[in-house]
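Note that this complex is displayed minus one protein chain, with the remaining chains in position.
== chain A ==
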């Protein structure tokens, strides 16, 4: 679905944020992009929808060469790419429904947008995704009245209502508590599976990434230094990505967490009731 080849980005100040990055993401695959701060994770996903202009290289979404598009062509391509942000990036003073419908603005004219007269088909889509993320009770609440987890669900709904081919997810859980983080990650992974969406998820929390994604790409100083399944991410790989540190506990806890997670899911499913939340051994 997404093919990146030889992508480089050099900022005006001269530092190279991305250096010859090549990777492909097939439909339905969720990729976790990990790496230290400043490694270029955010730059990479912003190059895909050209919020950041790449310096060289090629990005293809399906048959479309993204890097050559301009104006209307770029807007059409962006309609196919949903983006989810760390701090939710909602318009706080607008309602949940308005924030979700802003995902359809690429398809409606200015006056319809200005007067909030969206086509019925778009409103149906918005209700459907709000139902999916579990916010049907909050349709007309203002975004600033919601909790962090609920806001991120609005962010996810806004991306989904675009009916995109790919999700670009930038630190979706960095502002959330551990339990909500898991719920949000689970929701993202589930909707990608349901809709056969490709997704790139920037994430700092290695254990959380291992728990949910099918493939992990490690970025260091703008270069891909690891690309493989979560199980292959061992202490050596983490040292390559992040540098020297005692990684043994991170990995082991990650596996413990995964076991806890699976067990907790079972319990919830069995009891269909509020049970003791899964214990988080230690915030990483």
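What we mean here is this: a residue touches a chain if its C-beta (ideal position, glycine included) is under 8 Å from a C-beta of that chain, and two chains touch if they have at least 3 such contacts; residues count from 1.
Methods note: contacts and distances are computed from a predicted model.
One chain of this complex is left out of the view, and of "Predicted secreted hydrolase", "Alpha-E domain-containing protein", "ABC transporter" or "Phosphonate transport system permease protein", the protein name its UniProt record gives is "Phosphonate transport system permease protein". Considering the whole complex, the residue from A:75, A:117 or A:249 that touches the absent chain is A:75.
Contact with the omitted chain, checked across A:98, A:122, A:171 or A:205, is made by A:98. Touching the chain that is not shown, out of A:162, A:181 or A:210: A:162 (per the contact rule at the top).
Remark: the omitted chain is touched by one listed residue; of A:23, A:108 or A:225 this is A:108. In the full complex, chain A makes contact with the omitted chain through residues 49, 51, 74-83, 85, 87, 89-94, 98, 102-106, 108, 110, 113-114, 155, 158, 162, 168.
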